[in-house]
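All protein chains but one are shown in place.
Each chain gets a letter, A, B and C, in the order it is written, and its residues are counted from 1.
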Amino acid sequence: MANIDRRDFLKLVGAGSVGAGSGFMLAESIKHPVEYLIPAVIPPEDFSPGIVTWYNSVCGMCSAGCGISVRTREGRAKKIEGNPAHPVNQGRLCALGQAGLQVLYNPDRLTAPARRTHPRDSAALGEANWEQITWEEGLTTVAQRLNELREGGQSDSICLLSEGVRGHLASLFELFIAQLGSDRLLHYDFSHPHSLYAANQRFFGEQVLPYYDVKNTRYLLSFGADYLGSWISPVHHSLGFGHSRQGQSGFRGQFVQIEPRMSISGAAADQWIAAKPGTEGFLALGIAHHIVSSGHYRGADRADWAKSLQNYSTGRVAEQTGVPADTIAQLADAFMGNRPSLAIGGGGAGSHSNGVDTLIAVNALNYLAGNIGKAGGLAFNPIPVAYPTAAILPHARQANYRKMLALAEDARRGKIQVLLLSGTNPVFSLPAAAKFQEALTAIPLVVSLSSFMDETTAMADLILPSHTYLESWGDDFPEPGVGFSTGSVSQPVVSPLYNTRATGDIILALAHKLNLSETMPWPDMKDYLKAGWREIYRRGPGQESFESFWIALVRAGVWGEKTRRESTGFVPDKQVVRNIGVTPPQFSGDSEAYPFILHPYLSIGLHDGRGANLPWMQELPDPLTSVVYGSWVELNPATAERLGFAEGDLVKVESPYGSITVPVYLYRALRPEVIAIPIGQGHSEYGRYAKDRGSNPIQILAPQMDTTGNLAWSATRVRLVATGEKVALVKTGGTSRQLGREIIQTTTSSAAYNAQDSGRIPLREV
Amino acid sequence: MSVSIVPTLKVLKPAGMVLLIGMIGLVFGFWANGAYFPGTSPQQPINFSHKIHAGDFEIPCMYCHIQARRSISAGVPSVNKCVNCHKVIATQRPQIQLLMNYWENQEPIPWIKVHDLPDFVYFPHKRHVSAGVACQTCHGPVETMAVVSRMAPVKMGQCLSCHKENSVEHGLDCWTCHK
Amino acid sequence: MPPEEQSLVYADVNRDVVRSLLVTGPRYYVALYTALGVTVLCFFFPWFYQLFYGIGAAGMNHPNVWGTYLSSFIFWIGLSHSGTLLSCVLHLTNSPWRKAMYRSAEAMTLFSLMVAGVMVFVHVGRPWFLHWALPYPNQMEMWPNFRSPLLFDVMAIATYLTGSIMFIYMGSIPDFAAVRDRTTGWRRHFYVLMSMGWRGTDREWHRLGLAYTFLAVLIIPLAVSVHSIVSWDFAMSIVPALHQTIFAPYFVVGAIYSGTAGIVTVMFLLRKYMDFGQYITTVHFDNLGKLLLALSLMWTYINLIEIFTAWYSGSSAELEALTYKLFGYYGALYWEMILFCALAPLLLISTRFRTSFVPMLILSIAINIGMYTERFLIVATSLSRQYLPDAWGFYVPSAVEVSILLGSLAMFTTLFLLFVKLIPSISIYEVKETLATPSNKTGSDAWQPSH
Partner (left out) sequence: MDFFERIRDGWDKHRKPAHEDDFDYAWTMAIDLDICTGCGACVTACQAENNLPIVGEEEFARGREIKWIRIERYWEGEFPDAKLSFIPMMCQHCDAAPCETVCPVSATYHNQDGLNTQIYNRCIGTRACAVYCPYEVRYFNYTSHHWEEPLDQQLNPDVTVREKGVMEKCTFCIQRIRQAKDRAKDDGRRRIRDGEVQPACVQSCPAQAMTFGDRKDTQSRVAKMINNPRAYRVLDELNTSPSVIYLKKVDADAP
């Protein structure tokens, strides 16, 4: 190719350069992106990249008080596991507890103090009308107002409404309110077992929860208490359940569940009995009657029992409860037959107009079977001398429905000037009938210490956002204990993410601004905590120095002293025995217009709604229905067929006090006249994952109370109205039938094996 | 009538030439990028010289990269570690003053990674150090470098060959190195 | 031999075929550009979106992880099946009616194989790593997993593609030469290259004949094996309703079946739009019709066997899968398939039907619709009903999937339209073999130089 003319030459040059360019770009495009390697300026002593550090702390997701160990790396919390040394959960942890990480790292956390810009009654709530302020501003505002009221002798118009807290935070609240000269300190939890405390008060004469020794029991009779799912201390009960069933040689624990709608405890039980809702007490007394009449019980006060139980012959109870007489007899014989046996009650059964009676009847069963003070029965927790005063009876400050109504009433009458909210969310977890939201609008200054923009916080004038439990110091004394005194300390596992402060620090800061420093001298919560534990250390058998005790304590995360309480000789007061009896349950709404009984239940993942802003919990399929994201109403297939409903049909659930619209789910293990709705969804605020999803059954509950003023939340009648619409339930489950494929195989209990070579991890004796 | 292929080739020649040159250009461009803009020795915020520290003064690697023997990542020394010495040593040098600026503002130094493995690779420095693998095996003769540069792109092949030579236990199992 | 072919002489053949390459009406361009446009719009755009978003763009889910992409893949492989295979068989049996149609049939094989290959890229989650499925030495010291039926696929299809290309190219060399001598400009240059200096000497003819026959023998078993292997992708799993020994023959028969139907469609179109009326005649349709009938009967039989096996197994899983296929959400589709592929073809018994063009066209299209349905059902129904009832699923194709299926059709059409203008879609020299030679008037099959 000798002669190239100009055009050819240009062509070639062009081709060459284009080629070169594209080649260069190609090479550039497949290059590694630049990454940085940023060291700490001054590394903390327990921080080294790539190396895991575990911190022991206390779970703050429910009131069970499990101990947790948090796995952290590069200063970030990676995983929450149970603290193996903690007697309550012994290294295990429920789903909600593990999701605590998403409370810490939740994208919807309140990051800084804020003040409301528009008046509270303006329609628009939420982010739109908040302005950020400094902590100084926020605290000063509150302090000034409190000071005015204190000087003006209106101290009593100051109210502190908190979630159920124990330990030194509780006592700090006490101290603070006392110093302000007010007595308005209330704890509010929807799921607090008020009626159980009341029943124990009446029967045992003390307002504490005994320790239910599920672990060693041979026969557990549960009246409506979902002890594996949501009742008091699920993880501890699960441990016991596993041990009682397969952990010990010779026998396999039997479990009976009595409830109108099968909970996971019902699914795990050997026998699931659907007594008519509200008649669990009758059943208990029917069993008691059989125990006494058939001569199982040989106590001195046998005559009194026979007398007071005479109206509860199995025959009559059978027709009251819908449970066949021979079943009742069989239960009674089994209950007496395999002792130590244990009867527990709560949940739905405890939340009827006759809830307290029912639970007293359950206690009576335990007494008749002689389970009190026995291993495998129920043991009384010691009243530990070492506990800080406020922590002795965490129940004392718990507000039942009547107290909350009173509070709302006072607010409406202008008796409340300042309301400090900490952690609790009554606007969501009180029935609409309580008109609590309206009451809030009547309060001049509402201050929320919440970490999230929940429904109640959205009503506040001032937000002083608090740390999550993973960022703050604190301690806890589980109630009920595990049979001996135990306490645990929680510590920050990561440095605070945002411009928030620990609740205790906020309270102390306010105290200082109010010149309460002489009575509350501690600079921050940690010091107060140490001071408190110094006291415990002093009273306890302290050998080594307090500092070493403290370090050991914080390392272990838990502390206990083996002081048991001997209470075998318990005999109930004659009066109590004479008054044993159950009144028929009252349901609000007449059975004609409202044919169904609403059975709300605490969801496994979302608990009473606090879990709804955690994506993991939203994506955790409900164990029994496999539904995720959103709520549903459970119908017995027969009922559904009668009404012509199929899965996914949107129905309006109407009670005399309101209505919600939810899709239908056909649930096989449910009494035909009962419908069940999980609690937890239906938030109107509370972050992107919870907002406007599902509906909240609490809202439509009737303000039905039992004799002691507790909300009887399973005593509402409702009716179903078809909307004609249909939605697809989001769920994982396909067809829940085995079609003879032997996926889950069963064997008869006769083939039960001896546990020596079972290889099960032995449960620690506590 | 002819069936000769020659006239056709004549016609196609210019087009062929253009294509050929284009291809050559492509290859050249690709090579040039790698050869002249390798990005294997990036400009660091401070011209830290391993030659001076590790080479001339023979400070052992582990003195600064203290993590290497007990953690997955070797880690870079925290700023205060540098300052500990440079409070007194060579305080007048401009680069040291740069360092001191960081220290006074309590800012970390944004070093640029030279040797960077993908996120799906699990490479514990700990195991390799305790197995007595010299740092230079992968990082090259750092003590001679005024500016650290990546000797070779760290590729799976190198890991494998080394694991083979030293017959590492399960050294060829995928899950030994991948996560 | 039908009457009109008597009038043909060599010159006509050359003229007609060359005209089919040179003379192009506006209709052709309309068709070509439409096909091209549809390919870009319905295939490439959605595909790029999917590359960006992930397979989630399609309707697949857990446990239905396979969807229409795979059924399209099988469909195209199937469609590819008849062309070359048929051509080979007929070449060996030396049946004269093959000669007018085999070229386009082989082209069909080629292009549907290519489209099938593209479908693989659409199907996998990370196509940019697809080369890992090829055995080549690399610094990772990783080889593909030779136990995997999917890898067998890669091999088999690659081989089949190569074979088909060689076969069609070798067969057309003399025609390239013939066209070369009758064209000018860029075409001439193109055909000069393609014909590789073919002169038409006896030696060349002899060698061509040998090689051609040799390849034909080679390709027949290959073709059969390819689709058996494709079937193993399913049959080697333990998914109920897929784990069946009948699958290999099932797929092969199905493939040839749909392929033959495809040929009928193509024949009709060529005949109509390239006016090859004199070459593609009722004879072809008649014979193809007979073939279709036989295949449809075989296909039906295998379907019955499939049902019987499931029923006879008595296994809950098998039965459930079967009931779901027959009466489940996609039940209607199943019966549609039976109608199109088992019942309708029975019409082919009548000669009048076989020799009438439009009905044959309609039937052939119906059959291919039915065959696509079959592939879809295999993938969609069996995966939704596996062993664990609580994990049963449900699958509906997404818009992206449908559009990509459409696009793949358009892609095939585009390729074929290009083919008819570049390569003589009717074998000049072989057609001539059926004609009376100028020298002696008795039509003989003796080899003749083409000029």
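The rule we apply is simple: contacts are C-beta pairs under 8 Å (C-beta built on N, C-alpha and C of every residue); 3 or more make two chains touch, one makes a residue touch a chain.
Note that this is a predicted model, so its numbers are computed, not measured.
For the options C:Gly37, C:Gly125, C:Gly209 or C:Gly277, the residue in contact with the chain missing from this view is C:Gly125. The chain omitted from view is touched by exactly one of C:Val9, C:Leu32 or C:Val65, namely C:Val65.
Interface note: of A:Trp54, A:Trp135, A:Phe546 or A:Tyr629, the residue touching the hidden chain in the full complex is A:Tyr629. Among A:Gly82, A:Gly224 or A:Pro663, only A:Gly82 touches the chain left out of the display. Residue-level contact of chain C with the missing chain is found at 53-56, 59-66, 123-127, 129-130, 132-133, 142-145, 147-151, 154, 233, 236-239, 383, 386-391, 393-394. Contact between chain A and the absent chain runs through residues 73-74, 76-82, 89, 91-95, 98-99, 101-102, 105-107, 228-229, 234-235, 238-239, 241-243, 245-247, 252, 262, 264-265, 267-268, 270, 272, 274, 497, 604-605, 615-621, 623-624, 626, 628-630, 636-638, 668-672, 688, 728, 730, 732-733, 736-738, 741, 743-749, 751-753, 757-761, 763. Looking at chain B, the residues touching the absent chain are 118-120, 122, 124, 126-127, 130, 170, 173-175, 178-179.
Just so we're on the same page, only the chains that are shown with their structure count from here on.
Chain geometry summary: the mean Cα position of chain A and that of chain B are 52 Å apart. The centroid of the Cα atoms in chain A and the matching centroid in chain C are 64 Å apart.
Annotation for chain C: no residues touch 2 or more other chains. The multi-chain contact residues of chain B, meaning those touching 2 or more other chains, do not exist; every residue touches at most one other chain. Residues 13-14, 17-19, 21-34, 37, 39, 42, 67, 70-73, 75-80, 102-103, 106-113, 116 of chain B are the ones touching chain A in the complex. On the side of chain C, the complex with chain B involves touching residues 139-141, 177, 180-181, 186, 188-189, 192-193, 195, 197-199. Those residues of chain A that touch chain C in the shared complex are 626, 733-741, 743.
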